[in-house]
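One protein chain omitted, others in place.
Presenting chain A:
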Amino acid sequence: MRGREWSRPVRPARREVLSAVPQLEEGRPPLLFVPGFGHGAWAFAEHWLGHAASRGFPAYAVSLRGHGGSEPAPEATLRAYAHDVVQVAAGLPRQAVLVGHGAGALVVAHALARYPARGAVLVAPVFGGWGVLGAALRRNPAGTLPAVFGGPLRLSRGQLFSRELPDEEARRYVGRLGRAGRRAQWALLGEPEAEPAVGAPPVLVLGSPDDRVVPASTLTRVARRYGSAPLLFPGMGHDVMLDARWAEPIDAILDWLEKEPAGH
């Protein structure tokens, strides 16, 4: 019963969707990339979309409302973000694989309860909880503390990228970061448990043991929840899709999809 959801449907918002599709349709499932808080679809358009397309996977990235080129939405909730993802996924020509990064992985986990995805990939998942907050406070108190009181969350270069990424590039990316809705940020503190995924899709969890936003223990915990172990890429920062060795994780994801029954 979803009486409350039905009687108070999420208000529509204009969404930015960027895409790269292969020249030849090879029957591969479409991928939908969901950026984390503060990031927009641009974060995937930089490298991953084109790379996935070059390997035959139609690739799309959505900017959650209030992010990137989507409509401003300061009061957005986690539910509204999940709604955005499900709307875009259902609009794709075929059953999609959802790929969420950071808090986008939590949004994907919630979307999976409303849309039977072909599969899901959780990249450096930020599932919230006091542990993650504690770690963030320790590493970047000035950027994190205001968020606790409804202010913006500012992630630093050191949290997001490895030293291998040229400084200029890193600064450009950090400059593009926006902020998530206040209510959605707070939702992270409560660690809202997502309902079980519909259609029992295969789920892959990956990240870096050197991620300074998501501790390795979190990666293991999230992976265990989906009955697997995390795939690790040492030496990378939180933003694996923008970091210097961005090709490794996306290739691992695509390899996994090709092997999974869901890949065909």
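FYI, a residue touches a chain if its C-beta (ideal position, glycine included) is under 8 Å from a C-beta of that chain, and two chains touch if they have at least 3 such contacts; residues count from 1.
Going forward, contacts and distances are computed from a predicted model.
Chemist: The hidden chain: which UniProt name fits, "Glutamyl-tRNA(Gln) amidotransferase subunit A", "Monooxygenase", "Phosphate transport regulator" or "Carbon-monoxide dehydrogenase small subunit"?
Modeler: UniProt lists the chain that is not shown as "Monooxygenase".
Chemist: For the chain left off this view, which of A:Y81, A:Y115 or A:Y173 is in contact with it?
Modeler: A:Y115
Chemist: In the complete complex, which positions of chain A touch the hidden chain?
Modeler: Here the touching residues of chain A are 1-9, 12-13, 83, 86-87, 90-95, 114-116, 198-200, 261.
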